[in-house]
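Note that one protein chain of the assembly has been removed; the remaining protein chains are unaltered in position.
And then subunit A:
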Amino acid sequence: MASIQLNNIVKRFGSFVGVENMSLDIADEEFLVLLGPSGCGKTTTMRMIAGLEHPTGGQIVIGGEVVNEIDARDRDVAMVFQGYALYPNMSIYDNIRFPLRMRKVPADQHDRLIRRAAEMVELGAFLDRKPGALSGGQRQRAALARAVVREPQVFLMDEPLSNLDAKLRASMRVQIKHMQRQLKVTTVYVTHDQIEAMTLADRIVIMNRGIIQQVGTPDEIYSDPANTFVAGFIGSPPMNLLAGEARDGIFRSEGIEVPCPRTVTGSVTLGIRPEDCTVGGGHLQGMVYGVEPTGDITYLTVQTGKRAVEIKAARDFRAPIDTPISIGFDLSRLYFFSENGERIRRPA
């Protein structure tokens, strides 16, 4: 119910730069996922939007209003904290009720709202307990329930599912998405889980060392990475990145020879996703290093020189290790990156 703009936000802790010159336009009702390695500034960004951290520079706009000088309690934001932050002396019921009381939601609606939120996170049976008497995953769900019990302008969720088992996580994921679509509340969501990011996000923001690397739809992030960081971060296993030399329309590296656009020359990095490689084909010659069947797919690791290349092979693929193998690349899905890591795009 509100758009968010971050205009050249900077956050320094002393001389350490937590977030560097970040500009981001989050549309009304959008589900935006922040993705990045530990310590890249995701929580810091969230805390600045919530008003818990004052940006060193730049402007934060929520719903058309500059909120830099507006206190956290007066921003209509609900946040799930990475460390849960449940009130230890209150029962789960009272924990979930706290924002309702503070935001002056009429008392006769409390019980219904609390139970609905608790049901959503499958915590209905634990409302009388204190946080100390819950497991980590239950606490995390209680924290989630406390955030979604009311309808704020913005949801901020800092890894709200990180501590749940795979099954529960999948069901929570669907529920969060459903709820967000239903309530139409602008949501910023932090996760380490790429599946979560891909399935939930309208757009994904990839961050590294406090700097935005790329903003785009899950599709764009996956199939059109802006640089080697994004390419090497997304996908599991992520894109193979192979440094080599390109000249006269041929890219060469140890054990590798593939055609490339003539515009690509000099020291470059070739990127190829594991699923765009096939066994047999002759672009890469190497030795089988490992074969890992998982049931629906077999992960094949091939060694060329000192490098390991990951390949998603057919489910029934098997090969003894240390035998020579030839790998083919889908030539329409090659990516080239310049020496500084930026993508070399084909001239349009």
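As a working rule, contacts are C-beta pairs under 8 Å (C-beta built on N, C-alpha and C of every residue); 3 or more make two chains touch, one makes a residue touch a chain; residues count from 1.
Just so it is clear, contacts and distances are computed from a predicted model.
Novice: Could you check which of "Maltose/maltodextrin transport system permease protein MalG", "Rod shape-determining protein MreD", "Carbon monoxide dehydrogenase" or "Cytochrome P450" matches the UniProt name for the chain that's left out?
Specialist: The missing chain's protein name, per its UniProt entry, is "Maltose/maltodextrin transport system permease protein MalG".
Novice: Of A:Ser23, A:Asn89, A:Ser135 or A:Ser267, which one is in contact with the hidden chain?
Specialist: Within the whole complex, the residue contacting the unshown chain is A:Asn89.
Novice: Return the single residue from A:Ile9, A:Val77 or A:Val288 that touches the missing chain.
Specialist: A:Val77
Novice: Any idea which of A:Phe98, A:Tyr289 or A:Phe317 touches the chain not displayed?
Specialist: A:Phe98
Novice: Which positions on subunit A touch the chain that was left off?
Specialist: Answer for subunit A: residues 47, 50-52, 71-73, 75, 77-79, 81, 83, 85-90, 98-99, 102-103, 146 touch the chain left out.
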